[in-house]
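For this view, one protein chain was removed and the others were kept in their places.
By written order: A, B and C. Residues from 1 in each chain.
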Amino acid sequence: MDIEQANEQLERLRLEASGEAGKGKVASYIPELAKEDPHQLGISVCLSDGTILSAGEAQKPFTLQSISKIFSLIVALCQNGQQHVFERVGKEPTGDPFNSIIKLETIKPHKPLNPMINAGAIAVAGMIQGKSVQERLDCILDLLRRITGNPHIGVNEAVYCSEKKTAARNRALAWFLKDSGVLAGDVEETLDLYFRHCAIEVTAEEVARLGMALAADGVDVRTGDRVFPAEVARICKTFMVTCGMYNASGEFAIDVGIPAKSGVAGGIMATVPQRMGIGVFGPALDEKGNSVAGVKLLALLAKDWELGIF
Amino acid sequence: MDIEQANEQLERLRLEASGEAGKGKVASYIPELAKEDPHQLGISVCLSDGTILSAGEAQKPFTLQSISKIFSLIVALCQNGQQHVFERVGKEPTGDPFNSIIKLETIKPHKPLNPMINAGAIAVAGMIQGKSVQERLDCILDLLRRITGNPHIGVNEAVYCSEKKTAARNRALAWFLKDSGVLAGDVEETLDLYFRHCAIEVTAEEVARLGMALAADGVDVRTGDRVFPAEVARICKTFMVTCGMYNASGEFAIDVGIPAKSGVAGGIMATVPQRMGIGVFGPALDEKGNSVAGVKLLALLAKDWELGIF
Amino acid sequence: MDIEQANEQLERLRLEASGEAGKGKVASYIPELAKEDPHQLGISVCLSDGTILSAGEAQKPFTLQSISKIFSLIVALCQNGQQHVFERVGKEPTGDPFNSIIKLETIKPHKPLNPMINAGAIAVAGMIQGKSVQERLDCILDLLRRITGNPHIGVNEAVYCSEKKTAARNRALAWFLKDSGVLAGDVEETLDLYFRHCAIEVTAEEVARLGMALAADGVDVRTGDRVFPAEVARICKTFMVTCGMYNASGEFAIDVGIPAKSGVAGGIMATVPQRMGIGVFGPALDEKGNSVAGVKLLALLAKDWELGIF
Partner (left out) sequence: MDIEQANEQLERLRLEASGEAGKGKVASYIPELAKEDPHQLGISVCLSDGTILSAGEAQKPFTLQSISKIFSLIVALCQNGQQHVFERVGKEPTGDPFNSIIKLETIKPHKPLNPMINAGAIAVAGMIQGKSVQERLDCILDLLRRITGNPHIGVNEAVYCSEKKTAARNRALAWFLKDSGVLAGDVEETLDLYFRHCAIEVTAEEVARLGMALAADGVDVRTGDRVFPAEVARICKTFMVTCGMYNASGEFAIDVGIPAKSGVAGGIMATVPQRMGIGVFGPALDEKGNSVAGVKLLALLAKDWELGIF
């Protein structure tokens, strides 16, 4: 692949996709996110040899939001093992919005259907071990810092505070989980950890590196180090296909066909097995919570570069 | 009505009904309630001239639990008016268990269907005004003390603490209401008020007096004083018919036919318009949360004394 | 009560209420009903001595629609007894729209929550005995003819055909009931009976007479004959309070307070125990399916004449 040519292609597709931004809106329920310019669009691709391709706002920091659910799951699986984790959270897509509470009541036993919906991710946060919220958060931060090579990755305090203040629905989910016995330990502490890991700040380029580590089955391609087991990578990629794009995951799988996880700050992390990790940032969201221009850009890229896994 | 004869009748019916207790179980989700002897059964009837008839454990203190929802509603209506209250809580029965959260998400606008389910009663608690939780609680206590003539009515601290500790589901409901904009003010304070008014301790005799005040359209028959408006009494009696016995209200209306409100401590307050108030205490509950022997006793009494309103 | 004066009062209230009609719409899902003039409003009151008061379109024929559910229930109860009937249909209000199918799946056992929603009424139709649909229908017609004294009461064929053609949702409900074992016998025959009894044509005056028979606990006040047991009348009146006005029953109970059953052709049958039956016809419906002007008129009348039972 000719790097210069590839960068040009990326920029061309980015321009084509950026027109979609007008169809979406920045997330408004977290006031701090509502301040973003909806017309931004950046993409970064990390190849299997660590080469980075970029176009647009690839260096603009944004918060991981739901993308962080993949990394809290990795930590929880490494710390507790599959059996422990999947006794408390399921493996099934839901067909419901990411913040829905209905199935927590209707499905017996009362456990969240998967770790990508908010209820499931809160349950996962509850399984991350450590003596304090900070120590538990550090498990996630360490993983992200190691893969990206950026020791300064941390929490955006303004977004974290904004999120914490407006998190009534997530509190409802957490207390329901507590009532169901899914959540052990202190509810407020687990929520605090959840809000913090959602507010971890990264760039599209860093997200591309994270996606590449998943594509490489848990190996950091910069160093060749294994950072998490291949089995855990496989589980995450599967969840990215079945539940990664909220209740538009099925559509994205058909229309784009790459394992991906989105966040309401406008980020998307995509993973093309063995070949590449992709980070996208486009804060205008569709009604299901996915970056409109980001989804379009991945669709164009998947078609041009034949990235679909199906 | 010959008082002595009536007391004998009450005792006879009480004995007949008490056999039902074996079919139920004391509430277990509030540990303090689980300690009650399930075989207790007491009844008290307050006639329109203030005469009290009693049989069995009519002087045994128990906590109001959901019966208190009627009195928090009276206070909220008196303080805020119907319009304000019913913009935040509906008037419809639900067909769902009292602690269900599903309809909070499925029904638009997201307001609780009625003030007798937990979500609705928490919303009502949020409307009770005062500078502190204690001041807000006092509004309810003052009303109860005035009608019963017992200035010592207060909160059972052990039950309150037990309830507060195990109230994860109610917290989930409250935070959902907060998210929906139904609940203004501090969530924890409103929950605290809710737990406290549920833990107010009374006897069956006192409950009979409370029921008589409703039967007399808001007049305290001991003193002849009006304690709340007739319109408010009418609203409460209607809710007692359509939603007073959890999701067995329809069945109770057909099988017994008296406006009534039950609580999970085993109490039932029934109101025969103009004629009498009835307090029952029988802590063994059926699966919907109503006193099994209490329901049976009211059914027998309604038939013998022709108390049904339909 | 001075008859002339009462008629004048009725006319005055009718005029006041008729302004509400503009806020509603005639039922459109049954094409034949969509042809009605939405501004019509008629009322008839049948007193306990058989005297009839009327104002407006009291002689205009309209179809019973859901009002007929009361009479199919009467027939089913008389033919099968309470135990048989209530093993197949519940006694609880639902909080859901009248044609909802959700609770048939979510509630175990899978039986309709009450006989006033469509699913419940179809289950009731399935219990009406006879060698043919016509014979089963005649059981209902005979009852209506006897009480009204009109031997010509019958089915409006145009409405019946219109209803049968557009009844996909009701077919879905019926087949779900078949699957759940609630509906024995031939599904299409039971649906046919259901569509036919919904399309029975009456006038507001006749509905008033039907309501009076319920008010008189099953006695036809014209002849003094008992036409159905008092126990059955009591059950019907209770259902009219808890579930008679679709998922606005709770609101109607509070705002008006009279047992009543509405139909989507714009009719309402109300019953003031011992005192009177009321028939209303006003085809413009609110979004829950109740006559807007009819509800208003009953609210005005209940207030003026103090008809509320609570």
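Here is the rule we use: contacts are C-beta pairs under 8 Å (C-beta built on N, C-alpha and C of every residue); 3 or more make two chains touch, one makes a residue touch a chain.
Just so you know, these numbers come straight off a predicted model, no measurement behind them.
> For the chain that's been dropped from view, list the shown partners it touches.
A, C
> Touching the left-out chain: which of C:85, C:159 or C:173?
Counting the whole complex, the residue in contact with the absent chain is C:173.
> Considering the whole complex, which of A:113, A:139, A:159 or A:173 touches the chain not shown?
Result: among the candidates, A:113 touches the missing chain.
> Touching the hidden chain in the complete assembly: which of B:106, B:223 or B:274 does that?
Here the residue in touch with the unshown chain is B:106.
> Which is it among A:253, A:269 or A:300 that touches the chain not included here?
A:253
> Which residues does chain A use to touch the chain missing from this display?
That gives, for chain A, the contact residues 90-96, 103, 107, 113-114, 234-235, 237-239, 241-243, 247-251, 253-254, 257, 259, 273, 308-310.
> Counting contacts across the full complex, list the positions on chain C that touch the omitted chain.
100-102, 104-106, 168-169, 171-176, 178-179, 187
Following the convention adopted for this analysis, only the chains that are shown with their structure count from here on.
> Assign the assembly's chain-to-chain touch graph to one of these shapes: line, ring, star, complete, other.
line
> For which chain is the distance between its Cα centroid and the global protein Cα centroid smallest?
Closest chain centre to the overall C-alpha centroid: B.
> Approximately how many whole Å separate the CA-defined centres of chain A and chain C?
Their C-alpha centroids are separated by 54 Å.
> Find the geometric centre of each of chain B and chain C from their Cα atoms only, then give the gap between the two centres in Å, rounded to an integer.
32
> Would you please write down the residue numbers of chain C that are in contact with two or more other chains?
If we look for residues of chain C contacting two or more partner chains, we find none.
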